[in-house]
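Yeah, one chain of the complex is gone here, protein chain that is, but the others are all in their spots.
Should a chain be cited, it is by its letter among A, B, C and D, assigned in written order, with residues numbered from 1 in that chain.
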Amino acid sequence: MSQLLEVKGLKKSFDVTRGLIKRKKQYLHAVNDVSFSVQKGEVLGIVGESGCGKSTLGNLIIQLLEPTEGEIIFDGVDLRKLPPEQLRKKREDIQMVFQDPFSSLNPRKRVFDIIAEPLKTHGSYNKVELEHEVLQLMDVVGLNRSYLNRYPHEFSGGQRQRIGIARAIALKPKLIICDEPVSALDVSIQSQILNLLKKLQKELQLTYIFIAHGLPAVKHVSDRIAVMYLGKIVELTTKENLFTNPMHPYTEGLLSAIPIPDPTARKDERRLLEGDIPNPVNPPTGCAFHTRCPYKTELCERVEPEFTEKRDGHFTACHHPLKEGKGIISQHEKY
Amino acid sequence: DKDSEGDAEDTNPGKAETGDENDRTLTIAIGADMVTFDVHDHINTSTEAIHVNMFNYLVKRDNETGEIVPDLAESFENIDDYTWEFKLKEGVTFHNGDELTSADVKYSLERVAYGEELRDYTNYNQIKEVEIIDDYTFRIITHEPEPVLLNRISRIASGILPSKYIEENGFDHFLENPIGTGPFQFVEWVRDDRIVFEVYDDYFGGKNPDWDKLVFRIIPENSTRVSELLTGGVDIAVNVPPADWERVENHEGTYLAQETSNRTLMIFLRSTEGYPTSDQRVREALDLAIDNGAIVESLLGGAGVPTITRVAPGNFGFAEHLYDTYNYDPERAKELLEEAGYPDGFEMTFHSPRGRYLQDAEIAEMVAGMWAQIGVTANIEFMEWSNFVELRNAKENKDAYLLGLGNSMFDAANALDYYSATRFEGETDYRNDELEELLAAAMSNMDPKERSEQYVRAQEIIAEDVAHIVLHQESINIGVSERINYTPTMDEMIYVETITKK
Amino acid sequence: MNYFIKRVLEIIPVLFIISFIVFVLVFVAGDPVALLLPEDAPEEAVETLRTSLGLDDPFYVQYGRYVVNMLQGDFGDSFRYGQDAMSLVLERLPATLELAIASILVAIMIAIPLGIWSSTKKNSSIDLVATGAAVLGKAMPNFWLGIMLILLFSVTLDMLPVSGRGSFSHLILPAITLGTGIAAEMTRLIRSSMLETLSQDYIRTAKSKGLRTGIVVYKHAFRNTLVPVVTIIALQTSTLIGGTLITETVFAWPGIGQLLIQAVNTRDMAIVQACVMVIAFFVIVMNLIADLLYQVLDPRIRYK
Amino acid sequence: MNDILLEVKQLKTYFFTEDGIVPAVDDVSFNIHKGETVAIVGESGSGKSVTSLSIMRLIEEPGKIVGGEINFEGINLNKVPRMKMREIRGNRIAMVFQEPLTSLNPVFTVGNQLAESIKLHQKKSKKEAREIGIEMLRKVGIARPDKVYDQYPHALSGGMRQRVMIAMALSCSPKLLIADEPTTALDVTIQAQILRLMRDLIKELDTSILLITHDLGVVAEMADTVVVMYGGQVVEKADVFTLFKEPKHPYTKGLMDSSPKIHEWNEELVSIPGTVPSPFEFPIGCKFADRCPHVMNKCKEEIPSLIEIRKGQEVRCWLHSEKVVDLE
Partner (left out) sequence: MPDSLPMQNNLVKNSKWKRWLKLLLRSKTGTVGLLIVLTIVFVAIFAPWLAPYEHSVIDPLNTHKPPFWMEGGDMANVLGTDNLGRDILSRIIYGSQVSLLVGISSVVLAGVIGVLVGLFAGYFGGFLDAFFMRLADSFLAIPNILLALVMLGVFGPGLMTLILVLGVTNWVQYARIIRGEVLSIKERDFVRAAKTIGVKNRNIIFSHLYPNVISSFIVVATLSVASTIILESSLSFLGLGIQPPQVSWGTILSDGRDYLATSWWLATFPGLAITIAVLGIIFLGDWLRDVMDPRSVK
């Protein structure tokens, strides 16, 4: 597998100085020194709690936001160095599936127009070809062809998400960023969309960056998973590793917080994380997680741990990585 | 309900002004604010109507006899064609106590006679000099023989100012704190709201017996002004529109005082080459098409006199046979048009000010309607007064415009001056050589009888030529409270001295 | 940047733009010399005056001079009154402000109860009548309403003075005249934002606590509609001041309106400029105050 | 456990909208015993919230409770006068809503809103209410409660707000707490905290809970009894262990299969085909007929009734109805 995307030292800070009385400038480091790479055909999951910078990261990669610092090397070129018109052309190769199926479709456009827009923008099709393409895309994502002339408000959330996916794959992009594509959907629909995404990835050899709140959804599609906390990646490894041998205490807390749909498995002794996520404008010193970490030491309060490869392909930023086997799935459960 | 009645009484100071304690206040509602206290720098009748209560002229026109009688002057005498000698009354004081002397007269008259930038300059620049003989004697010397000098100095801009006071304090101070010799002295001027005077105890004509305080309130909206009168908020309301005459007359506590004014409403026509109206037949046709009587009847409630000349009775040079009559013959008008080559009529532009004269806009519309009957389409353009003035100054007026002219000199000289060729060059371009000669001769003719004949002849020529269409003589229509006696005068001044309590 | 300072600084370009707009208008209006001089003034006199007033200079020179003078607080002299235009305007400002404030109070007194009432009884006949009344208030031209009020309350019922400024009772009719139109707009706004608020989750929460409807409506819902209400009041300042032009004429109220209309009619451009600047400044300040009020009214709003 | 606190009997709440009648809740019955936690699960639009709002009598135009009874401590809430209902609301029955951000009034301080019902129902002075309020905040695990008491909601994080909501709901020690998706808007770690908190508090206060959720994980952790709703109807009702072990209704099964299993590594998720139809598009018969893998002709024609197939488990499905068996 060859490398498709490499992100190096990516940073994004927002100016959030507020108040009437003049104060010191305040910055919110939504994405704070993030580096990783994605191979062709791989699915990289990104999880983390609300506000930890997942969407910002996605928006940076897709150039909806201008990074404060860092490089985004896509397919061998640094996207930040491309002149505007070339960047516009390059967009063909990176697409996005949005979280909110309601706001991501223009309410005044028909399904046809929505799906055809990328095709019209980047290709030259005549009417017949265009319609043909669009219908094919609709087939691929499982939309009834007769919906061609309907407006978005005439669809349910799941169907809308299919439209969004059709739009994203229309140009056969090399990379698709899915920003919580299923969080807004009902459980029974979530699984339909997850299956669809997975199927498309396999069939079209797509590469995904799959952003999600919770681990359950990520787990089903991702090859590797990055866990974010307060603008930083704290752990990055394969999903098997993450679920069986998490190294970061935050990952452990995340795993144990997942409610298990089995009443017989209720266990009260689960180790739950205490407290809230700290204010990202004034993150804690040292390891940002130390305020909630059950294993914190004095070192953690002072020194920020580096994000390094602790085991083979298993990166984490922790002074006291966990021992193996702290996951919720034991090794032998693995088939 | 009792409560609200009680409330109404003590929350109604507007009414209270006629109550006991305010019994000695006279409140007069006028339509537009006074322009200035600079007596020489306005040409505004309604401003002068206020000024006459705090300034005096050397001589004044007796409104009943039409004669010119002394006011500040004790006596006057025509020394030669160029010189008049005056004697001042002694013991006349300005409101600050200074005594009136010849120096004040010299200052006042020469200021306007020499002040090119002043609006009244053209009516006084005939004066060459005021020569002081002693404190109470002086002579007015003119450039040319001046038959109407007395008329000139008994009207707008003739008020005598306090020269010492002005020299000491500057003219700006005077404008803020004006003083004069009149029966009332200045208290305050709240612009666009009111001008307040109080009685001057040492007035040379004697302290006013009825009024301690005089208030002019500015109420631009007609119906509001009338309402104030009806509710007793004011004692006098000027310019009552015809629609409200009946209300004022029939309302218990008010009556309508009417008088014909010295103002005549006219339609000025372009005699300039190229305009249809340059043809005398067309002008006559337009005149014949207008039923002056109908206008006076339906728009002015019968108040107003249709006329063919603009010199009104009471003026020197009045031509009686042209007055209280009009030409109306639409059939003949059509014939004339046909003769002039307009069998199907023509289209013309008709400018009219709005809100300046009694029913001016309505009159314009009605005239246009009457012209329509003989096939002439008049497109009316109403204009705000300033735009109208500008239009005329720029000489951009088209075929016709409506204008009302007064005559504060009460002499045909002032009125007929308007028909000399130089006066309206580029504006109406009317010219009649015979008329030119007549007017020039009359201008400096010191023989009254002959001069009068010259003017009557001039008016006949003007009427034959239809230099302008003369519509009617306006009326003054003033609403008055029953508690006072007031008779308006033809000159549109409001002499508070003549207003008495019943 | 500090929000407040930023907002205050923003006023400067706005005032400049306004001065420019007005100056252009005045420039286009042509020169007032004709009105200053007697009708048959000699040409030389006209020319002399033009030159002495600087009216011969090119546009940018005139504008530059105007701006420099303006910065020194000098808006020129009124042609009509021969006095400093700005002081004439300021002299009259209190009367206009008095009327404006009274009208706002009238509007508030009408609009708040009516708006809340019709929102809580949505689509009932009460609501319909209230909406109708509000629309009616908007549809009646000020001058017509003013004259009618005078005829009714002063002439026929003899309850209130007709015109002028003085005691409290003088204020009533003009304030009602002007207030009604604003009340109309306000009622509609309060109604719709109340409806919006009443459908919010926290209203459901308040109800689920067992609070009385009155408390739910007046405490929980109404407090939240105050921000739009303040906005509309601030935005209406402009309409309000515009309305005074008419109302002041009808009631012979000695405010800026009268002065301005006369000034426009007589081409007294110094006054027109001073008036516009003062009014604009006032409107801007009102909006600024509203902006600051938002923070008090809605703790969520903290400016960046 | 036999004393019933709340009895919902054949509740019918319809919305008379401009497009027609929406039978949002159509014949729903269940009981809540003292100290019991009953969970209602179901997809969006299945009528969960409307059920809970009906109990609170907070249904608004154009909605209307058109049938059934809601007996709370022996009183039919559907019939009590409004005054009386206000006394019950917030006092005997309290409610926590899904969106902690929008459910708190942004312009009043936390304390103000918290004290409101304490003052109202417990007739306390402002000062006393403050003390009780701060105590409640402490109870729900808010650090520095006296400071938070004077803060505005927007200054708090989602988890804190939800704690405030819970504190508010529990401040008058209600007998019944209705929690409408109390954790849906929260992060997993916070959700776990809140759920644990609720569990601890009800134990302490002996409060019954009606928990509304669509997350089977939450149900499994919290509930004693589960009511599964679909299209405004109860399709299955059982105690939590039975339900998870042997779900009978095809919808319940589908729901369980389609949620991702964190403990298993299976690749393909099972999912229920199709989507919940709009209220007007439901089939005439069984509302689930269109999406059911076991659909029969009968299902499309006639609505099955809720049948107790064994003690404590009721199912609304022709597959489990004697009649169907007969036919076969």
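Note that a residue touches a chain if its C-beta (ideal position, glycine included) is under 8 Å from a C-beta of that chain, and two chains touch if they have at least 3 such contacts.
Keep in mind that this is a model prediction, so the values were computed, not measured.
Q: Based on the whole complex, identify which of B:223, B:277 or B:428 touches the chain you can't see.
A: B:223
Q: Of C:14, C:90, C:109 or C:157, which residue touches the hidden chain?
A: C:14
Q: For the full complex, which residue in A:37, A:121 or A:279 touches the chain that was left out?
A: Looking across A:37, A:121 or A:279, the contact with the absent chain belongs to A:121.
Q: Of the listed residues A:104, A:191, A:222 or A:245, which contacts the missing chain in the full complex?
A: The one listed residue touching the chain not shown is A:104.
Q: Can you say which of C:260, C:274 or C:297 touches the chain missing from this structure?
A: C:260
Q: Which parts of chain A face the unshown chain closely enough to count as touching?
A: Touching the chain left out of view, chain A contributes residues 59, 62-64, 88-92, 94-96, 98-100, 102-109, 117-118, 121-122, 150, 153-157, 164, 167, 171, 184.
Q: If the hidden chain were put back, which residues of chain C would touch it?
A: Touch set of chain C with respect to the missing chain: 10, 13-15, 17-18, 21-22, 25-26, 28-29, 128, 131-132, 135-136, 138-144, 147-148, 151, 155, 235, 238-243, 245-246, 249, 260-261, 264-265, 267, 272, 275-276, 279-281, 283-284, 287.
Q: Considering the whole complex rather than only what is displayed, give the residues of chain B touching the chain that is not shown.
A: 222-223, 226, 241, 243-244, 246-247, 291, 294-295, 297-299, 354-355, 361-362, 365-366, 368-370, 379-384, 387
Definition applied: only the chains that are shown with their structure count from here on.
Q: Which chain has its C-alpha centre closest to the mean of all protein C-alpha atoms shown?
A: Nearest to the common C-alpha centre lies chain C.
Q: From the mean C-alpha coordinate of chain A to that of chain D, what's the distance rounded to whole Å?
A: Taking the average C-alpha coordinate of chain A and of chain D, the gap between them is 31 Å.
Q: Hey, what residues on chain C touch two or more of the other chains?
A: none
Q: Send over the residues of chain B in touch with two or more other chains.
A: none
Q: Across the complex, what residues on chain D touch chain A?
A: 43-44, 157-160, 187-193, 195-196, 214-221, 223, 240-241, 244, 254-256, 258-265, 267-273, 275-276
Q: What does chain D use to touch chain C in their complex?
A: Going through chain D, the ones touching chain C are 53, 56, 58, 85-91, 94-95, 97, 99, 102-108, 113, 116-117, 120-121, 152, 154-155, 165, 168.
Q: Please output the residues of chain B touching chain C within their complex, sorted ascending.
A: Those in contact with chain C are residues 4, 7-8, 11-15, 32-33, 35-36, 38, 43, 116-122, 172, 175, 190-194, 217-221, 223-225, 227-228, 230-231, 233, 384-386, 389-390, 392-394, 423.
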